[in-house]
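Only a single protein chain was left out; the remaining protein chains are all shown in position.
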Amino acid sequence: MTSVPMPSALTPPRLQRAVLILLAVTLMGVLLLLPLVVVFSEALSQGFETVVEALETEDARAAIELTLLVAAITVPLNTVCGMAAAWCLARFQFPGRTLLATLVELPFSVSPVISGLVWVLLFGANGWFGPWLDAHGVRIIFALPGLVLATTFVTFPFVARALIPLMRAQGPAEEEAALTLGANAAQVFWHVTLPNIRWALMYGVLLCNARAMGEFGAVAVVSGHIRGQTLTMPLYVEALFNDYDWVGAFTVAALLSLLALVTLGLRVLLERHMDHGRGAA
Amino acid sequence: MRRPRRSALPGFGLTLGLTLTWLSLIVLIPLAALVLRPWELGAAGVWQSLTDPRVLAALRLSFGAAALAAAINLPFGLLIAWVMTRYRFPGRRLADALIDMPLALPTAVAGISLTALFAPKGWIGALLVPLGVKVAYTPLGVLVALVFVGLPFVVRTLEPVMLDLPAEAEEAAATLGATRLQTLCRVVLPALAPSLLTGFAAALARGVGEYGSVIFIAGNMPMVSEIAPLLIVIRLEQFDYAGAAALGLAMLLLSFLLLLALNRGQHRLARHLA
Partner (left out) sequence: MTGVAVTLRGLTKRFGNAAALDDLHLAIAAGEFVALLGPSGSGKTTLLRVLAGLEFAETGTIEIGGRSMHDVPARKRRIGFVFQHYALFRHMTVARNVAFGLEVMPRRDRPQPAAIRARAQELLEFMEIGGLADRYPDQISGGQRQRVALARALAIEPTLLLLDEPFGALDAKVRKNLRIWLRGLHDRMGLTSLFVTHDQAEALEMADRVAVLRAGRIEQVDTPDRLYAEPANAFVHEFLGESIRFDGAVSDGAVRFPLLPGVMLPTRCAAGPAVALLRPHEIGLRPGGGPAVVESVHAFGPLCRVRLRLADRVIEVLLPEGTSPPAPGAACGLDLSAARIYPESPRAGS
């Protein structure tokens, strides 16, 4: 007697499976991969020289530096506050906890344009504090502080969101054990909490940073589009595109795409670590 | 907020204080401005500013295209999530990372590259010209961009639920005489229905507010392909702060109501699937 070996009765016929996989892969190829490919292909369409040239202009340099500066300010601030939020939300029960958790995630459900708009409403020329700031020579909108504030708003939830589910799953037992062994608050944090959450923390920081560097809508509203001064890289892409500097726009876009690819790569690595940590727990 | 249950763990006051301060400064006070400023126009003024035909057209486009894109993403997401969770094939890990591409790629980059792809001379646009289909600089372009942006929300919502589907339920259906198609329609899809709705809501919410990936490909013709967030930007540029705030608040409230309704539907569907 011969019978065809099959892993399970639920396994569909081979042909059907192949067709489904092919369809899905094609869909992903067209919808997800092609936009990425086009960026690099357009950037390199005039050869490598032009790419280097486009990145060596003063405006490009200024845009890159500004982007790094904004991220360097917002990411650490949001990391510290995100950890604080995760600690009080994951480790304590108090009235209003659910409300606070919802508020912390709120910026994710607000349109980027609105995230920029609210700062203009406060500090713009017609804003609540605009005239007073103007009289004292302080510029927030159309300047670095505005970019930082808008970016901070948009990236506010990333760290807390990465930490809270993990910390809740881990529970407070290890920290309580450390307390009974005589550790003080700082020691508990450094020796128990931080090692337990390090991968999730890096994950949150990674996503926070990617969004901070790539944010467009929110900063577009507060930037004022002053070349060499208030253009971050995504805004610079827009400016070049609108000037019909096709290669220039796609060159900067390619640089941002590399950032996205690196982020995705690191993310896969971190997720593997996090799964591993959870498996061992 | 007071602590009702004593806890031995340190740092409650410090972290709660820091969180509340930061939250207020960065999120709550700015949003308060959004809620309060429209009323400088008076209630009638707000109403007038929102019922302007151009505003209505923009809102219709933003919500309509977002809903349609989310609906298109349901079969797309279902197909991709199914293949990713059920089958092993070469390149699967790469494909899995690719699903998050729309979330990782800065929206401005997605915007110009979709424009390049779908422009009449672009790789895909050139194929569509003989068919008489124009995507770039039309409302169809808005739809394409929103499908791109919303796809990961549907896929990532469905995947864990599909992994959790008990194989036994499908096996039980088979022993009871159901064909694969019957099992799919009567057992698998109903079990996925709540998460399909969740994914739809997430994609919709993202699509309504989307700006960067849309404005390049949309062409931004008033009354035709102008999205609501762009209209906010235009009003700000005209120093019409109250009008911009009114539109922003209206968008926020509309999405909120929509999500609330979808959430209730989702709860009703999910009641017996917990």
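Labels for the chains are A and B, by order of writing; each one numbers its residues from 1.
To be clear about the criterion, contacts are C-beta pairs under 8 Å (C-beta built on N, C-alpha and C of every residue); 3 or more make two chains touch, one makes a residue touch a chain.
The shown structure was predicted, so the numbers you read here are calculated from the model rather than taken from an experiment.
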### Summary
Out of B:91, B:120, B:160 or B:190, the sole contact with the unshown chain comes from B:190
### Task
Quick one: say which of B:36, B:56 or B:176 touches the chain that got left out.
B:176
### Query
What is the set of subunit B residues that contact the non-displayed chain in the whole complex?
166, 168-169, 171-179, 182, 186-187, 190-191, 193, 271-274
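We adopt the following convention: only the chains that are shown with their structure count from here on.
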### Task
Let me have the rounded angstrom distance from the C-alpha centre of subunit A over to the C-alpha centre of subunit B, please.
17
### Summary
In the complex, subunit A touches subunit B at residues 8-10, 12, 17, 20-21, 23-25, 27-28, 30-36, 38-39, 42, 77, 80-81, 84-85, 87-89, 91-96, 100, 103-104, 106-107, 109-114, 117-122, 124-128, 149, 152-153, 156, 172, 175-176, 179, 184-185, 188-189, 210, 213-217, 220-221, 233-235, 237-238, 241, 249-250, 253, 256-257, 259-261, 263-265, 267-268
### Task
Please give the residue numbers of subunit B that touch subunit A in the complex, ascending.
1-5, 7-12, 14-16, 18-20, 22-23, 26-31, 33-34, 37, 76, 79-80, 82-84, 87, 89, 91, 93, 95-102, 104-114, 116-117, 122-124, 147-148, 151, 167, 170-171, 174, 180, 205, 208-212, 216, 229-230, 232-233, 236, 239, 241, 244-245, 248, 251-252, 255, 259
